[in-house]
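Here the complex is missing one protein chain, while the rest keep their positions.
== chain A ==
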């Protein structure tokens, strides 16, 4: 009995010593002498991982926006009113019927049940659709660039289709449409009363040639009675998308406004087909600001368009201008500030970083021309170029450079 007790005590003692050691390791500052010997010369910069802020925390702090200053306003139509209890009753009734349907159960069990996507979409547009569309529109920065700090839930669903060769091309919430597919006026339908007035605008906030924050209006129809677009006033004629080459995807946004009364849009009227782009300069923000008492944004649909080869002809014949071509301007590579006494840097490469690259190229060229004879052919290349003695004393850094140039590695290729 006593021996067992002793054994247990002994174990306890050992455990406690281990625990103490463990504690010392944990509690001691990681950069202390104990840990320093383990880390073999690697120093921990800044605070240890538990204490220092993570990248995520730092980014959250940097991107913090005070909600009392940066808040947004809903400018759309109010949500439709309905009785929740009635809706729930109807839904439960339908679900109960569904549960009793043996065919549906069999299909579902055999993994053959395929729901009707068109019906799903129509129901979605009536229920969760507006919230989801607002979410994706926010992702595309639609409200930010058109309305500033305002947003709306698109309560009226817009059905927009372009006629193309193989049928109809619908516009949703950011799908890609080539300029050649959108040359003609699209078909637009939406649900509305005959007594109501609407206006429809198609703008491109990404394509302005001179002002960054302006838009081009591609189509503007005002005072539309009900959903009869042909009876509305066409204020700006339809112009197809024309994203210039090299500028990527442009958003083209259809916005349907509900009008409280007939509005005099004469200041927005452009005569003829309006092919002078400067006349198509538009700002949705100012437009809405001026007319907000009688306009309510209620429908939203947009597509993205990128340059295609059909645009060359469009620029030349329709817009009567040379086709603009852009290229992406990458930032130059980052080079850290030069030091007086740089430590652990190869001096020749370090100095080259801060010299004029033209001067360096010139030196390479001069070195090459030194060995070039105008009338004799160059000596044949050696079979083993590095099996050569160095004449006299050559420092190692220079030896390396000579070896590299003999093997035709690195910068020597720029001039040879």
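As a convention for this text, a residue touches a chain if its C-beta (ideal position, glycine included) is under 8 Å from a C-beta of that chain, and two chains touch if they have at least 3 such contacts; residues count from 1.
One rule holds in what follows: contacts and distances are computed from a predicted model.
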| item | value |
| --- | --- |
| "Ras-related protein Rab-11A", "Large ribosomal subunit protein uL18m", "Vacuolar fusion protein MON1 homolog" or "Prenyltransferase alpha-alpha toroid domain-containing protein" - which is the UniProt name of the missing chain | "Large ribosomal subunit protein uL18m" |
| Touch criterion as defined above, residue of A:105, A:187 or A:345 at the omitted chain | A:105 |
| Contacting the left-out chain in the complete assembly, out of A:52, A:128, A:366 or A:398 | A:128 |
| Given A:291, A:319, A:360 or A:412, the one touching the chain that is not displayed | A:319 |
| Full-complex contact with the absent chain, from A:79, A:141 or A:385 | A:141 |
| Given A:115, A:335 or A:372, the one touching the chain that is not displayed | A:115 |
| For chain A, residues in touch with the removed chain | 55, 58-59, 62-63, 91, 94-95, 98-99, 101, 104-105, 107-109, 111-117, 119-121, 123-124, 127-128, 132, 135-136, 138-141, 145, 172-176, 205-207, 209-212, 244, 246-251, 275-278, 303-304, 319-331, 333 |
